[in-house]
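Below is a slice of the complex: some chains, not all, each in place.
Each chain carries a letter (A and B) given by its place in the written order, and its residues are counted from 1.
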Amino acid sequence: MTLLNKTLPEERRGKLKHMLAQGQLVRAIEAHNGLSGIIADNARIEGQDADGNQVVREFDAIWESSLTDSASKGHPDIEVISFDSRLHTIHEILAVTKKPMIVDGDTGGDPNMFEYTVSKLERAGVSAVIIEDKVFPKRNSLEAGTTQTLQEPQAFAYKIKRGKAVQMTDDFMIIARLESLIAGLGLDDALDRARAYLEAGADGIMIHSKSKDPSEILEFAKRYQSLLAELEMDKPLVCVPTTYNNIVEEELKQSGFHIVIYANHLLRTAYKSMLETARTILLNQRSFEADPMCAPLRDIFDAVGFLDVKEKDRLDESNKNTPVIIPAAG
Amino acid sequence: MTLLNKTLPEERRGKLKHMLAQGQLVRAIEAHNGLSGIIADNARIEGQDADGNQVVREFDAIWESSLTDSASKGHPDIEVISFDSRLHTIHEILAVTKKPMIVDGDTGGDPNMFEYTVSKLERAGVSAVIIEDKVFPKRNSLEAGTTQTLQEPQAFAYKIKRGKAVQMTDDFMIIARLESLIAGLGLDDALDRARAYLEAGADGIMIHSKSKDPSEILEFAKRYQSLLAELEMDKPLVCVPTTYNNIVEEELKQSGFHIVIYANHLLRTAYKSMLETARTILLNQRSFEADPMCAPLRDIFDAVGFLDVKEKDRLDESNKNTPVIIPAAG
C-alpha cells in the first residue's frame, strides 16, 4: 500500500487550497505517526444514506497535532517536543500518505524560528501551518485550570507577516489560531485578534474553544462573516470540535466553517485500546482473550506494504538475496 | 508521570538478568513509541483470584519490536527501518519508562554492524538484544508464503561471538532466535543451531513458531533442557505465543520457558481501534459517537506528565514566563 502512496510535494501542497476553492468542507483527522497517517489516508465508509443515495466518505486532510505527536512520544504538550522532532514525524507521515497535511505549529516560536518552520514545511509538501497566539512555551488548551498566557496581538501579527514573507508558493497557508476563548477573554478580543492577523496576511482563522456547547464558536463564525465582508476578504474558518462534539459537520458548514479538525481521536482511541488489551493479557495470562481486540497481523501487513513486498519477492526470479561472490584483487 | 519514570542506564540494564536469576517468569509486552512504552510500564491489574488471594500483575519488561516499530512508522518489517531509526525509538521509550527493555535486533546485520548495535544498546541501558538467524534483509516470520532465507549456522554463531566480545558489562544479554520452525526445517535443525549459538556465547535462546498449536515449541523446550544438561549450561528460553495463544504463562513456565513475549498486541489493538474510530466519525460526521471509544484527554495528560506540569506551573510563583527585559549594551 505505502509505496503506492508516494506523492510529490508539489502535487500535494496545493490540494488543500484547491478543496477550499471548490467550496468543500474539509474534514481533517489527526495523525501522529506513519500508521495513523495511513489510516487518515485510507479510512473510508461506503453505503446508502436515509434517502437511498450511495455515499462514500473519507477524510480530506491529515492534522499533524502537537498534542498527539508529543503524547505519542510520551511527553506533555508544552513544546518540549520541539520542531526538529515534529518535522521528523511529519516526514514519516508524508512518506506513506497522499492527502494534504495541516500542521499544528504550536506558537511558531519567535519570528526567526517561524521563518524556518514555514520554509521547511512548505518544501516538505505540507499545505498549511496553524499557529496559536500564546507565549512560548505554550500549554495545551484543553485542560481546565492550566495557566494560559497570550501574546500581544501585534507581536503575533508580526510573526505571521514574517512567515508570509518567506513563503515560496501560493499553495501554502498560514492560519492563525485564536486562544481568546480558551483564555477567557471573550469574543470581542477574538474578533480584534482575527482582524489583526488577517490584516497581517493570515490565510485563515481557527477559533478554539473548550466549551461543551458550540454556541460561542457559532457566534464567532457569524461575526467573522461580517469581519470578512468589512475587510473585503474571503478567508477560511477552522474549528476543532473536541468538546462541543454534538454538532455535525453540515451544521458547522452552514455556520460558516470551512475546515473541521478531529484533533486527537486516533491517539485517544489507541491509548484506550492499548491499555485495555494490556490489562486483558495480564488478567488471562495469555493473549487469546485479547486477540479479538487486535487487528489481524495481515491487515497491518497489507496497510504498510508487506504483502506487496512478499509479492515482489515472489516475482523476483533474479534477486534471491544470493550474491555471487567475485573474488576481488583488492 | 513520565519524569517520575526517570531511570539511569546502570539501574535498568541488569534488571532482566536479576529477574531471571530469581526464577521468575518474565512477561514482556511490545512497545513501539513512548506512549505504548508508558502502558507497558504502567498497566496493572489488582484483585482476588479464585482462591481469594490478592493478586497484582504487571508486565516485567518491554519488547521493542521490529515489526511494530516499522509498522508504526508505516513501513514493512524488512529491515528498511534501519538500526538508526530503531535506536531513535528506543531512546524515546527509555526516556519515559523504568522497566527493562529487550530489543528485537532483526538479523543484527553483519558482524561489524552488530558490534555497533551491541555497544549502543548496552550504553543506552537496554537489557538484551535478540537476533534471528536469517539473511539480511529479513522478512517477517508470521506471514504464510513469505520467502525465508536462513543464514549458515557457523556464520551466525560467529556474529554472536563478535557481539559478546564488545559487551562491556555482565548485565547485557545476547539471545539467539531460531527460525528453523518458521522456515520448515524442523526441530533437529533448531537444536543443532541452539547448540552452535550457545557454544558461541549466546545468553539464551528464543524458539519462534507460527503454528497455532504449541506442541512443537513444547517439544523443543523439552529437548532444550537435555541440551543444556549436556552442555552444562543454564541459559533462559524465550517464546512468542502470537499464534499459539491458548497456552497460559504458567504452562509455558512449567515447560521450561523463562521469558514470554506478547510481541505485537499493542500496535494491533491500536490499529484496529484507530480504524474503527475513524470510520465511526465518518459515519456520524461528528466525534460524539466515537468518544466512548477514546480515552479522556485527561488520562493521557496524566500518563505523559502534563498534569505534573500544570501543578508545577501553579506552584511556580517566580516563573511566570515573564522575562524582565534588561537593556543590553551589546
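Please note the rule applied: contacts are C-beta pairs under 8 Å (C-beta built on N, C-alpha and C of every residue); 3 or more make two chains touch, one makes a residue touch a chain.
Everything numeric in this text was worked out from a predicted model, so none of it was measured.
Trainee: Of the identical chains, 2 are shown. What's the total across the complete complex as given in this file?
Mentor: 4
We take it that only the chains that are shown with their structure count from here on.
Trainee: With chain centres taken as the means of their Cα atoms, state the distance from chain A to chain B in Å.
Mentor: Centres of chain A and chain B (C-alpha means) sit 29 Å apart.
Trainee: Quick check: in the complex, which residue numbers of chain A touch chain B?
Mentor: Interface residues on chain A, with respect to chain B: 2, 29, 33-40, 43-45, 57-59, 67, 70-78, 88, 92-93, 95-97, 135, 137, 139-140, 142-143, 145-147, 149, 241-242, 245-250, 262, 264-279, 281-288, 290-291, 293-301, 303-310, 313-314, 320-321.
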